[in-house]
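Each chain you see keeps its place in the complex, though not every chain is here.
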Amino acid sequence: MKKYTIPSRLAAVALAAGCVLTGGSAFSQETVTTVTETIAVVETVAPAEPTVEQRIADLEAYVNNGARTPDVASKVSGPGPGHNAWQMASTALVLFMTLPGLALFYGGLVRSKNVLSVLAMTLGIAGLVTILWFLCGYSLTFSGGSAFLGDLAQACFNGMKPGNVGAGYHWISDYIWAMFQLTFAIITPALIFGATAERMKFSAVLLFTAIWMFVVYFPLAHMVWAANGFMCGPLNPDAGIKAIDFAGGTVVHMSSGWSALVLCIILGPRLGFGKQPMAPHSMVLCMIGTGMLFVGWFGFNAGSALGADAIASNAFTTTFLCAATAGFVWAMVEWITRGKPSVLGFCSGIVAGLVVITPAAGFVTPSSAMIMAVAAGIVPFFAVVYLKKMIGYDDALDTFGVHGVGGTMGAILTGVFASAEANSVVEGLKDGLLMNQILASVLTIVLSVVATAIIAYIVKFTIGLRASEEVESTGLDTAEHGEEGYLLD
Amino acid sequence: MKKIEAIIKPFKLEEVKEALADLGIEGMTVSEVKGFGRQKGHTEIYRGSEYTVDFLPKIKIEVVVTDALVEGALGAIVKSAKTGKIGDGKVFVSPVEEAIRIRTEESGEKAI
């Protein structure tokens, strides 16, 4: 079997055992068992029939989202319905975050002449990344390889079967694990192009994304979530940096936020930036999108538990509390400092709260989530309102201010607040965790910044990054897509 | 014939319309415009960015009347549109040389 010949036996075991996981549940359970379990399969020793006691234990394992009895042929070897149901629902919810959630959140914030360019961006990325993911992205992220990148053993979903489980976690289908992760791979690059809205060419968006996935996303997701990943604290005893990231603070929000900053600087500001009014054309759309992001994020965070268990419940709860509270805090800070609480303030705070809690959701208690919410309502507010003006870059929709700043803060606060009370996996990692979180953040920032700069210049000097001035001033919609957003006559 | 153009505050439209109707004026054309004048607009803040909205929503009423009706119409408009606060708007009168009712092809004063 091809996939086990590449790299070493150890990597093969790690791969087989897992590519295990994302979430915290994984972290709270014996990985060893999974490994053993899978080795059994690898060695193709015909496994023994289970005893009655073992059969009951397997059923209990299902309820508890734990590992099956090792070395026997489980009578319940496929996906477990409750966990798999939640994983499917979560996957649908995370797709909903992008289509149409993020499309509307971002789309409402641009001028009406560019609304379709934002929608096209999300649609184009959804298609492109799906194709890459199927061809090799999933494999490069979760199949074997080194500490820095997977291999091609599962390219084109090679060797995967509908009834298989264990790639993600004990009771969810490997297929659904691949789809769940695909939704993350789609939304991450889509976030970047908030910063570059209203001026970047559609072809450049696609080309940039295609390269960025290989250079930044697949490696980063592998390092953080694959069992042999360089920064995968919970699963990899040899991890260079023993960090934790529940649902993507580094992989999703920091990577996109910092890349967005670099890309929007290289791209340059919109024509008339700072002089002409560029107010959002529809706060109504923006708010609809925010609601969808909020609701969909339950799939993002509670889905990252990889089972409908106690950790999922914890992640769901911290997510809800942090988002709603941060939205309120942001608007109150606005009320105090600017005189009016705005709908955009509520929406920005909700998204900031969601971003900040993401790496922490399954690792912290509700009380900690409330403290993080206050930080999430204040720090990104100042980044977006004052820092941006001070420095002067044109991050059109504040991807850096919200995702970059919020994501970094979340990753670090996870080091502060992670607690064994919420998730037993924290126990073994708490020593030095804060430093590890900082190291992981630095590595993520360096990778994102350097890679984005290089890719941006490659695109700039091949097909070009920006639309022509004329296209930009008449709007990208008619020029690039031959359509208008609204025809209300 | 004269064309009277009145720029008024939007919420005064109904009153002005009725005042004109009371004079027997049966037709008029209305459009949404933005006015710039002494009345100052509000400021909108979106995250860090402030926009001063100078242009305020106004309604423009255009009504073509016979010379005999001009005085009365002007009075009616001014009276019904007035709030006494800044931004109440303006009325302009200009000459119209010909008018045609498309449906009947009548022209001149019969047409209006």
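So that you can tell them apart, the chains are marked A and B in the order they are listed, and the count of residues begins at 1 in each.
The criterion applied here is as follows: contacts are C-beta pairs under 8 Å (C-beta built on N, C-alpha and C of every residue); 3 or more make two chains touch, one makes a residue touch a chain.
Please read all numbers here as calculations on a predicted model, not as lab measurements.
Enquirer: Only one of each chain type is drawn here, so how many copies of each does the whole complex have?
Expert: A x3, B x3
Here is the rule we go by: only the chains that are shown with their structure count from here on.
Enquirer: Per the centroid of Cα atoms for each chain, what is the distance between chain A and chain B, given in Å?
Expert: 55
Enquirer: Taking the complex as given, what residues does chain A use to touch chain B?
Expert: Listed in rising order, the residues are 109, 277-280, 338, 340, 342, 344, 348, 384-386, 388-389, 398, 401.
Enquirer: Applying the document's contact rule, which stretches of chain B touch chain A when the two form their complex?
Expert: Spelled out, the residues of chain B in touch with chain A are 44-49, 51.
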